[in-house]
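Encoded as C-alpha coordinates, here's the structure I'll be asking about.
With one protein chain removed, the remaining protein chains of the complex are shown where they sit.
Moving on to subunit A:
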Amino acid sequence: MAYMTDRKRANRWGSAKSGTHHFWSMKVSSVGLLILIPLFVFTFGPALGGTYEEVTAYFARPFPAIIAALTMIVAFKHFNDGFQVLVEDYVHGIWEKILILGMTCLSYGAAAVGVFAIARLAL
(Lines give C-alpha, C1' and ligand atoms only; values in the text may rest on other atoms or scores of the structure.)
Protein backbone atom coordinates (compact mmCIF):
# COMPACT_ATOMS: atom_id res chain seq x y z
CA MET A 1 0.00 0.00 0.00
CA ALA A 2 1.68 3.15 -1.20
CA TYR A 3 0.80 6.46 0.32
CA MET A 4 -0.12 7.95 -3.03
CA THR A 5 -3.08 10.08 -3.82
CA ASP A 6 -4.51 11.10 -7.17
CA ARG A 7 -3.44 14.67 -6.50
CA LYS A 8 0.14 13.58 -5.73
CA ARG A 9 0.29 11.46 -8.88
CA ALA A 10 -0.89 14.33 -11.02
CA ASN A 11 1.74 16.72 -9.63
CA ARG A 12 4.61 17.70 -11.96
CA TRP A 13 2.85 16.30 -15.02
CA GLY A 14 1.70 19.73 -16.06
CA SER A 15 -1.70 21.27 -15.79
CA ALA A 16 -4.37 22.29 -18.23
CA LYS A 17 -3.37 25.97 -17.96
CA SER A 18 -3.17 26.30 -21.72
CA GLY A 19 -4.97 23.07 -22.54
CA THR A 20 -7.71 24.66 -24.58
CA HIS A 21 -5.56 27.33 -26.19
CA HIS A 22 -4.50 25.16 -29.12
CA PHE A 23 -8.08 24.04 -29.72
CA TRP A 24 -9.27 27.65 -29.65
CA SER A 25 -6.48 28.78 -32.04
CA MET A 26 -7.54 26.12 -34.51
CA LYS A 27 -11.13 27.24 -34.22
CA VAL A 28 -10.27 30.92 -34.78
CA SER A 29 -8.04 30.23 -37.79
CA SER A 30 -10.56 27.76 -39.25
CA VAL A 31 -13.35 30.34 -39.15
CA GLY A 32 -10.95 32.88 -40.68
CA LEU A 33 -10.12 30.46 -43.48
CA LEU A 34 -13.79 29.69 -44.02
CA ILE A 35 -14.09 33.31 -45.16
CA LEU A 36 -10.68 33.64 -46.82
CA ILE A 37 -10.45 30.39 -48.80
CA PRO A 38 -13.46 30.95 -51.10
CA LEU A 39 -12.24 34.53 -51.69
CA PHE A 40 -8.69 33.32 -52.37
CA VAL A 41 -9.72 30.49 -54.71
CA PHE A 42 -11.82 32.81 -56.86
CA THR A 43 -9.31 35.69 -56.89
CA PHE A 44 -6.09 33.68 -57.21
CA GLY A 45 -7.57 31.09 -59.58
CA PRO A 46 -8.30 33.46 -62.50
CA ALA A 47 -4.81 35.01 -62.18
CA LEU A 48 -3.12 31.65 -62.59
CA GLY A 49 -2.14 31.00 -66.19
CA GLY A 50 -1.80 34.70 -67.03
CA THR A 51 1.32 36.29 -68.49
CA TYR A 52 3.92 37.99 -66.29
CA GLU A 53 2.44 41.42 -67.09
CA GLU A 54 -1.12 40.26 -66.33
CA VAL A 55 -0.12 38.62 -63.05
CA THR A 56 1.90 41.58 -61.74
CA ALA A 57 -0.86 44.02 -62.75
CA TYR A 58 -3.52 41.81 -61.13
CA PHE A 59 -1.75 41.60 -57.76
CA ALA A 60 -1.00 45.32 -57.81
CA ARG A 61 -4.72 45.70 -57.13
CA PRO A 62 -5.59 45.94 -53.42
CA PHE A 63 -8.32 43.30 -53.12
CA PRO A 64 -6.55 40.27 -54.63
CA ALA A 65 -3.29 41.24 -52.88
CA ILE A 66 -4.85 41.67 -49.42
CA ILE A 67 -6.83 38.42 -49.73
CA ALA A 68 -3.73 36.52 -50.86
CA ALA A 69 -1.55 37.94 -48.07
CA LEU A 70 -4.15 37.25 -45.37
CA THR A 71 -4.63 33.72 -46.71
CA MET A 72 -0.85 33.13 -46.52
CA ILE A 73 -0.71 34.18 -42.86
CA VAL A 74 -3.83 32.40 -41.61
CA ALA A 75 -3.41 29.25 -43.72
CA PHE A 76 0.20 28.65 -42.65
CA LYS A 77 -0.68 29.29 -38.99
CA HIS A 78 -3.59 26.85 -39.29
CA PHE A 79 -1.41 24.32 -41.12
CA ASN A 80 1.28 24.56 -38.46
CA ASP A 81 -1.20 24.01 -35.62
CA GLY A 82 -2.79 21.09 -37.48
CA PHE A 83 0.55 19.48 -38.31
CA GLN A 84 1.51 19.71 -34.64
CA VAL A 85 -1.53 17.59 -33.74
CA LEU A 86 -0.64 15.05 -36.43
CA VAL A 87 2.89 14.71 -35.04
CA GLU A 88 1.72 14.58 -31.43
CA ASP A 89 -0.61 11.71 -32.34
CA TYR A 90 1.82 9.54 -34.27
CA VAL A 91 5.41 10.50 -33.38
CA HIS A 92 6.94 10.44 -29.94
CA GLY A 93 10.31 11.20 -28.38
CA ILE A 94 12.96 13.40 -29.93
CA TRP A 95 11.47 13.25 -33.45
CA GLU A 96 8.22 14.68 -32.15
CA LYS A 97 10.11 17.83 -31.10
CA ILE A 98 12.27 17.97 -34.23
CA LEU A 99 9.30 17.65 -36.59
CA ILE A 100 7.21 20.26 -34.77
CA LEU A 101 10.12 22.71 -34.61
CA GLY A 102 11.09 22.06 -38.23
CA MET A 103 7.56 22.48 -39.55
CA THR A 104 7.10 25.64 -37.49
CA CYS A 105 10.20 27.13 -39.15
CA LEU A 106 8.92 26.06 -42.57
CA SER A 107 5.37 27.38 -41.96
CA TYR A 108 6.38 30.80 -40.67
CA GLY A 109 9.17 31.00 -43.25
CA ALA A 110 6.83 30.19 -46.14
CA ALA A 111 4.22 32.65 -44.84
CA ALA A 112 6.90 35.36 -44.65
CA VAL A 113 8.11 34.62 -48.19
CA GLY A 114 4.54 34.66 -49.48
CA VAL A 115 3.65 37.94 -47.78
CA PHE A 116 6.93 39.54 -48.91
CA ALA A 117 6.33 38.48 -52.52
CA ILE A 118 2.74 39.73 -52.52
CA ALA A 119 3.79 43.03 -50.92
CA ARG A 120 6.41 43.49 -53.60
CA LEU A 121 3.88 42.78 -56.34
CA ALA A 122 1.33 45.09 -54.72
CA LEU A 123 3.56 48.09 -54.02
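One rule holds in what follows: a residue touches a chain if its C-beta (ideal position, glycine included) is under 8 Å from a C-beta of that chain, and two chains touch if they have at least 3 such contacts; residues count from 1.
Rule of thumb we're sticking to: contacts and distances are computed from a predicted model.
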Protein name as given in UniProt for the chain not displayed, "Ferredoxin", "ABC transporter permease", "Succinate dehydrogenase cytochrome b556 subunit" or "Cation:proton antiporter": "Succinate dehydrogenase cytochrome b556 subunit"
Absent-chain interface as seen on subunit A, which is shown: 1-2, 4-6, 9, 27, 30-31, 33-34, 37, 41-42, 44-46, 48-49, 52, 55-56, 59, 68, 72, 75-76, 79, 82-83, 86, 110, 113-114, 116-118, 120-121
